[in-house]
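Have a look at this one.
Only a part of the assembly is drawn; its chains keep their places, and the rest are absent.
Residue numbering begins at 1 within each chain, and the chains themselves are lettered A and B in the order written.
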Amino acid sequence: MPKNRTETEVAEVARYPHNITNRKYEGLTEADYPKLLYYMKLTRASENRIVKLYRQGKVVGGVYLGTGMEATSVGSAYPLDHSKGDALFPLIRDLGAMFTFGMSPRTYFCQYLNKACSPTKGKDGNIHLTDPEHNIVGMISHLSAMIPPAVGWAWALKMRGTKGIAINYIGNGGAQVGDFHEGLNFAAVIKAPFILMLENNQYAYSTPNEKQYACKNLSDRALGYGIPGYHIDGNNVLEVAETVHKAVQHARAGNGPSLIEAVTMRMRGHSEHDDHKYVPKELLDEWSHRDPIERFTAFLLEKGTVDEGALQKMEQRINGEVEEAMTFAENAPGPDPAWASQDVYAP
Amino acid sequence: MATITYIQAITDALREEMKRDKDVFIMGEDVGIYGGAFRVTQGFLEEFGEERVVDTPLSESAIIGAAAGAAMAGMRPVAEMQFADFITTGFNQVVNICAKMHYRTGYAVPMTIRCPSGGNVHGGPFHSTNPEAWFVHTPGLKVVAPSTPYDAKGLLKAAIRDNNPVLYFEHKYLYRRIKEDVPDDDFIVPIGKGDIKREGRDATIITYGAMVHTALDAAEVLAGEGAEVEVLDLRSLQPYDKDLIIDSVKRCNRVMLLHEDVQTGGLAGEWAAHISQHAFEFLEAPIVRVTSLDTPVPYAPVLEEVFLPNKEKVLTALRELLEY
């Protein structure tokens, strides 16, 4: 048997797990750091608020959280810019990316509460969010199915002569679906300005990675498409943003797609009704020490980028925003029943 | 005899079949340690081991295709779709591999695909559909959709013992809402046989799945108003009980076709064609269809209510039918 000569190279930055180091991160300046922290904290605060509402029975259907994954989510969206034509195709755990892309907390709460003001008008649920104003396209449930459309969107950006990019997300479970393969291969062949962000949070519902795939790193698959593959620490927001920045440069230069595997952990159940019992306690304990927000906060304090006062202000601001948005949504009217039969077809 | 829920009936059937036949095994996403998204196979991993209760990767096409291959090689897989909706990503395996294999090659494909389906659970466009009609329209497949614990158990056993690919649609709304006494001893409900769930003489409602209960509720109301409405539960959708339909129509002369699936191109059409061809002279009123709207399944409860058929909609249409 031949040795496969190696696994895909792990990106230089990815000696995982490690702490955030005080080096220069490509594509970022220190002025970006507090913003990254803000989006991560806004994300967690919003999700915590939804959980409360859920426990009060005010949410219809399931609640899906990105707790523990905020660095991946926020860091990956940060280098992109909807006003440049970039488009975001997020998954259910990517609230952070949506906020970073410009979506307002109101939109989130309206959507989760199925209100008339929700971007899907109550026709789709939970975080299948669409926010056309910010080029955010809501996912369908079928995992990996958004990859081909996201690639097609990216392709259209190229056909139209823009420099825009589309970024899409996939899980360590969803990466086993055929569309992952067809979409990424097609993107590579047409050199679509496309980034696939693989959020490897160790589980797919209750299924651990050894039952999902047998390769070492999912980023190794990049080799089979002839595109750059990165394997990075998904709990270091700076490393995530830096890596996506590189992929963005690669795409904007006309060199096509990249695959980025961010290693992180889903710190809650698949959805809030899932007791998460199948995850060994030690594993959760271990990961709790790598919380992306706590880690980054400690780093910023140590570095002196922020001080306690600034942190407090940030938290106040976030609490205010979340409460405002939630109150707005709670008081907003529900969808008009007549909408049920409308807009199946475009005019 | 024990009083069990619809979902328990499914669990019992699976367990009993696995004990009866060592070639039967279970595969699907999260069916092992988690016991399935709806906990149908909870405890099975411990009871039957990893070899026979297989947590698969997130890959519907591989699940269905591998089940088909294993079936051709002599096993009897029962594959679980986490939701029926996800069968669309394994569609080609179902309609081109499973359905056509025996006709082309003589290889039997004895496998069952369990599909938790249906709405009224606020699941939205991708967790609420009733995708059975696509498969009824694919020669080579069998399709069943029980409405009661008894039928759920008997049809699942029949499906597992059948030498063909059988799609088993279990309605999520019924899982824990419907209970009944089910005999303890081994029994099957034959595929292809319908069941009169309520006898009548003034009109027949032909339906299946969750809508059987909606039909029964409506029939009960009308009984109070002096009309006797028959409720025919098809149970099997392919093959379906053509004779029972004709027999009922000949006796009741008025027909409502009721299903939760959307209307255009849906199964009610198939039944209408059968009836209008074979019981034409016995019809005393137009055939009426009551179905969901022709839209994706909306998420918000207030919209889903408009979308779905319910007792009131059935009653309104029934009264019209009876007055015709």
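One rule holds in what follows: a residue touches a chain if its C-beta (ideal position, glycine included) is under 8 Å from a C-beta of that chain, and two chains touch if they have at least 3 such contacts.
All values reported here derive from a predicted model rather than from experimental measurement.
The stoichiometry of the whole complex, written in the labels shown, is A x2, B x2.
Going forward, only the chains that are shown with their structure count from here on.
Chain centres here are Cα means. That of subunit A falls 37 Å from that of subunit B. Within the complex formed with subunit A, the residues of subunit B that make contact are 29-30, 32-34, 37, 55-62, 83, 85-86, 88-89, 122-127, 293-296, 298-307. Contact residues of subunit A toward subunit B in the complex are 60-61, 114, 120, 122-126, 128, 140-143, 145, 171, 173-174, 176-179, 204-207, 211-213, 278, 334-335, 337-341, 344.
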